[in-house]
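Apart from one protein chain that is not included, each protein chain of the complex appears where it belongs.
Right after this comes chain A.
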Amino acid sequence: MNRPPNELTRTGGPYVVELREVTRTYGGVRALRGVDLLVERGELVAVAGPSGSGKSTMLHLIGTLDRPTTGTVRIAGHDVPGLSDRELSALRARHLGFVFQQFHLAPGVAALDNVADGLLYTGVPPRARREKAAAALERVGLGHRLGHRPHQLSGGEQQRVAVARAVAGDPPLLLADEPTGNLDSAAGTEVLAVLRDLHASGTTILVITHDAEIAAWCPRQVRVRDGRIAGDDGPGTGRRPPGPVPATTKGAAR
């Protein structure tokens, strides 16, 4: 299923994410024990697996928030272990967007400013930041909630603000660690619909999920078990459009 390595050693290959024989140990705990994962541009990938299997650890490595103990991590063509902390910061600012299970919104700050501040480190001037933020909020269906502060928003709306913050700068790669974990199914559906639209517009998305239904909805599934990849539909399969958003409340999606 995997392509021959020689095609991948050059930068600028088709892979946004490239993990090769990656391990990560915390003291004595081997969280990852040799992971190979290739993700092409424009894929929507679900990462599933039991608790403690190493999903978050893998996402942190892909997100360059952490470095592998051994192995190769290449993100958007950049060799992560070879980059300085400053370079990694620039890489995150330009190429990566994160959505977490907790929304991590600044309390008491309007949605528009929460999203605009997400662009603080990208070098975009303040006025353009606010314009892009408004556009991103429009994109997640919150164009009418710009001035609302987090406590005035529902959980699903807060998570959509967090998604807007992650994608306001149009990063090629969006990483989401259980984005619907704190939401009920209706709110989860809203968030998935947003991910579907982003995927349709070409963003590469990796979603960690415990929810079998959500995993099955994604065109490509990667199963993690005991720090290893236990199953993978293969690079490229995630480019197919996903089916209809799994929902208990029809029409909750935009």
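In this section, contacts are C-beta pairs under 8 Å (C-beta built on N, C-alpha and C of every residue); 3 or more make two chains touch, one makes a residue touch a chain; residues count from 1.
Note that contacts and distances are computed from a predicted model.
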Which one, "Ferredoxin reductase", "Anti-ECFsigma factor, ChrR", "ABC transporter permease" or "Protein-arginine kinase", is the UniProt name for the chain you do not see? "ABC transporter permease"
Where the complex has a chain not shown, which of A:30, A:60 or A:239 is the residue touching it? A:60
Touch with the missing chain holds, among A:20, A:78, A:210 or A:239, for A:78
Omitted-chain contact residue, chosen from A:50, A:81 or A:108: A:108
Interface with the unshown chain - residue positions in chain A: 11-13, 16, 41, 56, 60, 63, 65-66, 76-78, 83, 85-96, 98, 100, 102, 104, 106-108, 117-118, 120-123, 126, 165, 169-172, 202
